[in-house]
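Would you mind keeping the following structure in view while I ask a few things?
Here the complex is missing a single protein chain, while all its other protein chains stay put.
Residue numbering begins at 1 within each chain, and the chains themselves are lettered A and B in the order written.
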Amino acid sequence: MNKNAIDNIIALSSELRWKIGDDFHDGLAEGIYADASEIANASISTDNEKKRFRLDSKIDKIVTSKTWGFPIMFLILGMILWLTILGANYPSSMLASLLLDNIHPALKSFATTIGAPWWLDGFLIDGVYLAVAWVIAVMLPPMAIFFPMFTLLEDFGYLPRVAFNLDYMFKKSGAHGKQALTMSMGFGCNAAGVVATRIIDSPRERLIAIITNNFSLCNGRWPTQILIATIFIGAVVPASFSAFASLFAVIGIAVLGIFFMFFTSWALTKTVLKGEVSTFNLELPPYRPPRFWKTIYTSIIDRTLIVLWRAILFAAPAGAVIWLISNIYIGNESVATWTINSLDGFGFLLGMNGVILLAYIVAIPANEIVIPTILMLTVMATGIVGGVGTGVMFELDSVNATGDILRAGGWTLLTAVNLMLFSLLHNPCSTTIYTIYKETKSAKWTTVASVLPLIMGFVITFLVAQIWRLVF
Amino acid sequence: MENKVSSACETCSQFNAKGLKKLGVNTDNFDFVVALAGNPNTGKSTVFNALTGLRQHTGNWPGKTVVRAEGAFEYNSQKFKLLDLPGTYSLLSTSQDEEIARNFILFGKPDVTVIVVDTSRLERNLNLVLQILEITDKAILCLNFMDEAKRGNIKIDVRTLARDLGIPVVPTSARYSEGIPDLIHTINEVATGKIICRPHQIKNVPKNIEVAVKKLSSEIKKQFPSIPNSRWIAFRLLEGDTHIIDALKTGELV
Partner (left out) sequence: MNTYNPIYALLIFFAISFFGYLLFRPRKGWFWLIKNNLKSNEKIVIEDVLKQLYHSENSGKEVNVNSLTSALKFGDSIVVDAIKKMAINDLVQFDGDVLKLTNSGRDYALRIVRVHRLWEKYLAEKTGYDKTQWHEMAESKEHELSHEETNLLATKLGNPMYDPHGDPIPTNTGKIADVTGEFLSSLAVNAVGKIVHIEDEPDVIYKQILAENIHIGSQIRVVENNKKRVVFYAEGEEFKLAPIVAANITVAVLEKDEVIEENIVRLSSLKENEVAHILGISKESRGDNRRRLLDLGFVKGTEISIDLVSPMKNPIAYLVKGASIALRKDQASKILIKKD
């Protein structure tokens, strides 16, 4: 094409635009709407009753009212979480006994019969298979309960009302009301929570929601919290209060997470994110009766299985790594032992130990395998009797027996408290990191989202450890 | 022009039910490209699912589809590839969603653009419809959520609407698969050129802008006689859309 002619067109456009002035966009938008309104008036006729349906506005008046708005919301969200955690217990233990107690030995004996070399069946069955089985057993049931329930609420149209009710609180920390929902989603799974931030159409608030989603305790971390709280925190109070005390501790950690979420959101708006564009608008759609089975089907296919699949993809190599570092020797020490010894000093400063830190390094792919890995590494590092073999993750049915192993590994109440804190405040799992990268397409924000909580975890556990040691 | 007043008429002679095959994600060797555009939360994804037989997640919540989704169906042995564009309120602004939608309709040159609107919020939705009609002349208006509109006592004169917009209008309730056969039939008619659209052009543009747009678009037409939507290009140039400037330079628009 004639380059000169194009330049002329562009120059002409610049000149014309300057003459029109700064109201160009407004004028155009108003003009289009004027046409829209003419066309609409010509073809729409409404009965002169209220345009919004009566039932809708009745529901709205109640769920956003001063008296009932918040109680209804907390009741519904609390119910969903409670049903998820409680309801997932049974299918989880069934899956665990099937995959870990039945299929795993069967695979082992099959490997022995066909005479597979020890390293091959160790690598594949004790490493890869176990990690994958663990992730499925811990992750699948809660997600299969949580996501459909959440999706039903979403399809009904209730969730925008939650965002509407809570926006004021989120606005104070520079965030969007819809972050309440992505945060709730994070209680199920952080990766799903990050995907859910698509509903936030303001760039700054969306980044905030992505970066702070990790402060929602995801279902891979709930079991860790509950187990450690039961063993250590329940033990310091009289037996009759122990259940209450450990429950209180776990809820405390979750609430602390919400506090950190608000604090970090605020700090991000004031610093690195202050230049990002920030807008707000929230459309309250009409209520629509959800199509029950369709919703259940799509939420399981779309959310649960996709997230699970990603988790498995990451967990499989992690299992292999765990087995390898325990079975590859440099001199007299396995790689694992060597790493634990070198991390011990740093771990001590943080009120934890090398085993925990190593477990968190190899468990970056999935928080679900932290406890089995810790148990395996503790047995290996201390040389006590227990476990099922080097590099083989395991878990014990009895909470007391688990506690005995951990105490033999030198654990105190401080270790337990700091592990709970560190479980809340550390880098997101690799599935989430990958999802953050896919959603933001930015290495910078992915790094911030990954490193920021880790630094906070180091600082908090460090401070707690020093003050604890000063006081006790 | 043909008007579609009746809904779901799977039995009527026009619709060839046997000629329909939902092809899911199999989008190879298509004959026509169909784009689905519309405001957020107008049930675009539901229409998409109803046409392709796929089950993409749809939520009662603006902004579910951000990346565009693809699917296909076959009707009368013609293959249609379907693209679900992100839902936007407008095509005039700068957000990423709008850019994806705007660029696809302009540069992707779909054979048919189906604009899905929420019937109860027609006026608000027309804002986007009128903008799309400035870009493309092969469009269909899909009046979705007819069931809800009926519940709210909203009556639409489909004939008048089709005449004013200059494109076929098809009422549907995609959640209950009502009106979908009619929509498929109309897509086919527009794609094969049996229905010729004469889309509405925005009239109420302020005078100073209209004068500038006329001047600029006639200049564009002089240089690029084959550009069908010179008025839209003029709007975008005045807006300062650097993407359009680059496209003019590379000849992508011709």
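Here is the rule we go by: a residue touches a chain if its C-beta (ideal position, glycine included) is under 8 Å from a C-beta of that chain, and two chains touch if they have at least 3 such contacts.
Since the model is a prediction, treat every value here as computed from it, not as a measurement.
Check A:8, A:45, A:65 or A:442 against the missing chain and you find that the one touching it is A:65. In the complete complex, the residue from A:93, A:342, A:447 or A:466 that touches the missing chain is A:466. Only one of the listed residues, A:30, A:101, A:333 or A:397, touches the absent chain: A:30. Touching residues on chain A toward the chain that is not drawn are 10, 14, 17-18, 21-22, 24-26, 29-30, 33-34, 37, 51-52, 57, 60-61, 64-66, 69-70, 164-165, 167-169, 171, 177, 202-204, 271, 273-284, 345, 348-349, 462-463, 465-467, 469-470. Although one chain is not drawn, its touching partners on chain B can still be listed: residues 89-90, 92-95, 120-124, 127, 238-240, 242, 245.
The rule is short, and it goes like this: only the chains that are shown with their structure count from here on.
Remark: chain A residues 1-3, 5-6, 8-10, 12-13, 16-17, 19-20, 24-25, 27-40, 42-47, 49, 51-53, 151, 154-157, 159-160, 198-199, 201, 283, 285-288, 290-291, 294, 297-299, 301-303 touch chain B in the complex.
Partner chain A is touched in their complex by these residues of chain B: 40-41, 55-64, 66, 90, 92, 95, 97, 120, 122-124, 126-127, 129-131, 148, 151-158, 160-161, 164-165, 175, 200, 202-206, 208-209, 212, 215-216, 219-220, 223-224, 234-235, 237-240, 245, 248-249, 251, 254.
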